[in-house]
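Encoded as structure tokens, here's the structure I'll be asking about.
The complex appears here without one of its protein chains, the remainder shown in place.
Lettered A, B and C in written order, each chain numbered from 1.
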Amino acid sequence: MSSKVPVAVLGATGAVGQRFISLMENHPWFEVKVLTASERSEGKRYIDAVNWVVPGEIPENAGDLEIRTSDTGESLGDDVKLVFSALPTENAKEIEPALAAKGYLVCSNASAYRMDPLVPLLIPEINPDHVHLIEAQRAQRDWPGLLIAAPNCAVTGIVFPMRALHDAFGVTQMHAVTMQAISGAGYPGVASFDILDNVIPYIKGEEDKVENEPRKLLGRLRDGAIEEAEITISAQTNRVPVMDGHMGVLSIKLGRKARIEEVIEALDSWEAPAAVRDLPSTPERAMVLRREPDRPQSRRDRDVGNGMTISVGRVQECPLLDVKLVSLVHNTLRGAAGGALQNAEWLVASGYLGEIVPETVATAAAR
Amino acid sequence: MSSKVPVAVLGATGAVGQRFISLMENHPWFEVKVLTASERSEGKRYIDAVNWVVPGEIPENAGDLEIRTSDTGESLGDDVKLVFSALPTENAKEIEPALAAKGYLVCSNASAYRMDPLVPLLIPEINPDHVHLIEAQRAQRDWPGLLIAAPNCAVTGIVFPMRALHDAFGVTQMHAVTMQAISGAGYPGVASFDILDNVIPYIKGEEDKVENEPRKLLGRLRDGAIEEAEITISAQTNRVPVMDGHMGVLSIKLGRKARIEEVIEALDSWEAPAAVRDLPSTPERAMVLRREPDRPQSRRDRDVGNGMTISVGRVQECPLLDVKLVSLVHNTLRGAAGGALQNAEWLVASGYLGEIVPETVATAAAR
Amino acid sequence: MSSKVPVAVLGATGAVGQRFISLMENHPWFEVKVLTASERSEGKRYIDAVNWVVPGEIPENAGDLEIRTSDTGESLGDDVKLVFSALPTENAKEIEPALAAKGYLVCSNASAYRMDPLVPLLIPEINPDHVHLIEAQRAQRDWPGLLIAAPNCAVTGIVFPMRALHDAFGVTQMHAVTMQAISGAGYPGVASFDILDNVIPYIKGEEDKVENEPRKLLGRLRDGAIEEAEITISAQTNRVPVMDGHMGVLSIKLGRKARIEEVIEALDSWEAPAAVRDLPSTPERAMVLRREPDRPQSRRDRDVGNGMTISVGRVQECPLLDVKLVSLVHNTLRGAAGGALQNAEWLVASGYLGEIVPETVATAAAR
Partner (left out) sequence: MSSKVPVAVLGATGAVGQRFISLMENHPWFEVKVLTASERSEGKRYIDAVNWVVPGEIPENAGDLEIRTSDTGESLGDDVKLVFSALPTENAKEIEPALAAKGYLVCSNASAYRMDPLVPLLIPEINPDHVHLIEAQRAQRDWPGLLIAAPNCAVTGIVFPMRALHDAFGVTQMHAVTMQAISGAGYPGVASFDILDNVIPYIKGEEDKVENEPRKLLGRLRDGAIEEAEITISAQTNRVPVMDGHMGVLSIKLGRKARIEEVIEALDSWEAPAAVRDLPSTPERAMVLRREPDRPQSRRDRDVGNGMTISVGRVQECPLLDVKLVSLVHNTLRGAAGGALQNAEWLVASGYLGEIVPETVATAAAR
């Protein structure tokens, strides 16, 4: 028996699916065993079906896997219980709950169920306890499996400084303008004809996500339900000609007044909850504060902590609300595949994988 | 005698200086006769001294001019009274008032005196009456000449929708995030090493300008002084890898509540004051409202109206303030040389050039 | 009766189709009357069906036209005889000859029939007499209409300096490396995910075209057939992150030795044949020679002559062959829609449109 948890990646030929496979090439706990894609690719070897667009080469073991269809049937086989979904939203809508109903543990990167009241919207450093919403999910949905979701990529970058400030002072209002990388649109995604030497002040559906998901992420799990944080958010989202890295330009109103030095101190001293610090994908520092006037920058800071560290900076008093700052996230690592992978690690450490976890992994997760 | 007003361009070898020369190649009223630059270029023919970086070729008449120094001496000669300044701020500080004191009429693009209480900060479509602040300037400074300034390039784009909304409903607060083109930093300006595949969330001194200049532009001339508009502005300014075009992402609080349809109508129906519409550099439409969800865009909309038309769009209700929208300006045309040139035209039409205006121009300006 | 020739544009919703429509907005001879696209768009107003991606707004008259299908049926109506084809190659293959067989005069930008021995591959400045290959085409194909083709966009830029050198010294060998803009791939074309911060050393099918089309263009029409020029060409074609402008980096072996000054003189003094100089789309100078060490450049020189002028430069001795130089073409203007439009003008001036030409146009063309 292998010493790792076998996993499936749904939507494996897309850009996020590729990132999942790339990140799990040498993962200490997980091993990719099943890949699915649209019918067009069914039956092909992965290496023959995929147009590999992420950095590095196709991991050898994944390259030889035969692609199955991303449908709701029995196609995932008997060995795999843990499933990463990089499905398009419309497909995720149908497939993800169907798989949970069949007993699969689904860690999704899709937007379909993020705001579902019974689905944990999870970032281990931000709201680790929300994982227990699974109890209510199981009770009410009667699923032998489960479904958890990772938030939108732009939201992921923004919610880290929000968390630190919410803990310290409360956050009641936020104005958020984003400058988002083209990789956020997947592959082929944004046409170069549209974005070279250009800014597009529109990303379909994105403003809604930025205005709503942080409220759930910063909410409280109480009596089997999430009470959303009472924060009013106004978002304007933009596409810029940058490869990776979503920059959030934020202006925040605090629950109680604070001097700018206190705000800086709160951001600088914030740390992820101890329980999640040893997960394999948790970076050494969840968030770093830059004090140079011109940082963080998309290209220069997106790769910090293997793309899992959020960089914030330019903290200033705001003449309108209380504090202005910027926050940068690597959108396809922390903001997509890396985040969903870390969520699965948190599932393991929280005991939700039960007997399918090999002893070595169980021991490591229990450290 | 020539039928055009002879003019000088100070700082003629820089990117804005080049735009001035390019825009006046076939100007109906003005003709470039004197060029100045730093000592290094003194005595050289313009064509030999300049590294021409703006579109098109060096206009023939300018290419042959001998460069003079941008100092405060007699170097501009006797023929020229009207002067366009594209000087760096530190040089403008000393040279511009010295020239005004000698009788020159200085139309500046520099930031040095924009917030000087006796210097009109002018956009003909926005605050044409501010030109009469010159009366107070002359009275108090005892200058035989005069000095007027064009606003910052990012401010120029933002202040058009502000004007329309201020007229209709009053504007009391604004949150402004900008995404600014690299041409705004002049030449050589931003290193490609810094900006390729990157966003830099910092432009030195820019946030102050965006927070202050609109207050003066939208203020009232009363008793020989500008009463600034009481608008609180919070600005965050960013550099993006775009050649030309500054995008302002705005969220605005109105003096009185208005439905979003009224706001849209106010923007759509706003027109420049009739008196300035026939200036040679005034575009057919000062501001156009785009109704597509993804416009304006920097590359696709910056050249509208020969780069003199402001494009606004994405008008939406704002959950925090009242209305969100974006506004785009061509930063080196409307936002720099084109704006300063139009200011000079307004000086002519307002009668400030007196006898130095040839009769044909005077007639045209009087239409 | 209108004073212009009514025309149809096939494949009107694509990027080249849009350029055709844009260029004919104020064309003195032609007027767009019929637009076709794929079945998906059939019956829609053009303005509702098109994702307009080229500069400027959709011309009003075109916006209101109802789209017909690009099939081979009677859908073009009775009024139109002159047809511009911006069809994808696979569609062009079937549709273009079918239309010629029905009596339409087809000016194609597609690659399908460029190397057909009976189809003129035409650039008016380069090989105006090839238009008469139409005689052989009509004789052998028995078409009441006709079909002519414009060359590949990269070829168009390269063949101008080749023509000048071939005329002066003969050209026997050429090594050509291209750096091609993303607009050459149409819309959506190249994914930004693929080309931002990247060079792709491959464009499908392009090297064949660069190695073959110049031989036909520089060939001789003799006895109703083109004798290809005996020039051996080796091509390597690359995609670079540039919006418009294909740069050809050439190394050329001449038929007889020439000093570099003679080569420069031959390039500088070359002029388009007098007969084609008055066509509406012929630029003032077909080719300009730049003498600066760092010109032409893609962004700075592509728009010369409204994008119809070829810019060459960096003429040097070549240690291997005889002469090295670079040549730049605006690939979607001169190299696509603009070139095909000029071909149609040459058809008119050559008398091939017969009675469908209004008298005013006939008179103008006869100048």
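Note that in this section a contact is a pair of C-beta atoms (placed from the backbone, for glycine too) under 8 Å apart; a residue touches a chain by one contact, two chains touch by 3 or more.
Computed from a prediction, not measured in an experiment: that's the story for all the values here.
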| item | value |
| --- | --- |
| Touched by the hidden chain, restricted to displayed chains | A, B, C |
| Sole contact to the chain not displayed, among B:A139, B:A191, B:A275 or B:A366 | B:A191 |
| Option touching the unshown chain, where C:T89, C:S234 or C:S269 are the choices | C:S234 |
| Residue numbers in chain A that touch the chain omitted from display | 55, 196-197, 243, 299-300, 303 |
| Touch list for chain B against the chain that is not drawn | 15, 53, 182-183, 187-197, 241-243 |
| Touch residues of chain C, complete complex, unshown partner | 173-175, 177, 179, 196-202, 204, 211, 232-234, 236, 238, 240-243, 245, 247, 249, 251, 293-300, 313-314, 318-321, 324, 326 |
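In this section, only the chains that are shown with their structure count from here on.
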| item | value |
| --- | --- |
| Centre-of-Cα separation between chain B and chain A, whole angstrom | 44 |
| Whole-Å separation of chain centres (CA-atom averages), chain B against chain C | 40 |
| Where chain B touches two or more other chains, by residue | 196-197, 243, 299-300 |
